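A single protein chain has been omitted from the complex, and every remaining protein chain is retained in its original position.
So, subunit A:
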Amino acid sequence: MVKSRSRSKEIMIISGNRSNFRFVTDLLITLFFWVYTIIVMIFILSATTGFSNVVTRTLNTTFKTTNSEVQAVILFGFVVFIVIYLVLFINRLYNKKRFGKLTRRTYPETVTERDLISLRLMSIENIEKLQSNYVVFEKNPIISLKEEKIHEESD
């Protein structure tokens, strides 16, 4: 089992200074959006369940629509969701059955100095220099993009 070794969230989360004015402003604007969101929710859920109320009647008139048309869109969305879910599920089953047992790669060997040199991005001297604890490069130790492009084109 994973032992509880992580530092507590409280240490990670930063609690900065925020003015009350800013907090109240954020809260009020968010509440304004929630009022809008709740109206949306009431309208769509009421229309979908066929429950007529002031919100659905008013908005149906404004949008020139009816409950049954809203129901049709929601039902269509629900059917699409089920279809997507099934397609993804079948795709997963197919992949598992078709490819699951295959081992198409053995565990790779570790990278050797030769592999690094074969990249032709850095000189051996610089690679060796990089193994020390503290190293300063006045010039970028990796070849320039121009040189890299020349290498690619010559391959």
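Convention: a contact is a pair of C-beta atoms (placed from the backbone, for glycine too) under 8 Å apart; a residue touches a chain by one contact, two chains touch by 3 or more; residues count from 1.
Going forward, contacts and distances are computed from a predicted model.
Chain not shown in the complex: UniProt lists it as "Poly-beta-1,6-N-acetyl-D-glucosamine synthase", one of "Poly-beta-1,6-N-acetyl-D-glucosamine synthase", "ABC transporter permease", "Ferredoxin" or "protein-glutamate methylesterase".
Listed for subunit A, the residues touching the missing chain in the whole complex are 1-3, 5-7, 9, 12-18, 22, 26, 29-30, 33-34, 36-37, 40-41, 43-44, 59, 62-65, 69, 72-73, 77, 80-81, 84-85, 88-89, 91-92, 95, 103-111, 115-116, 119, 121-122, 126-127, 130-142, 145, 148.
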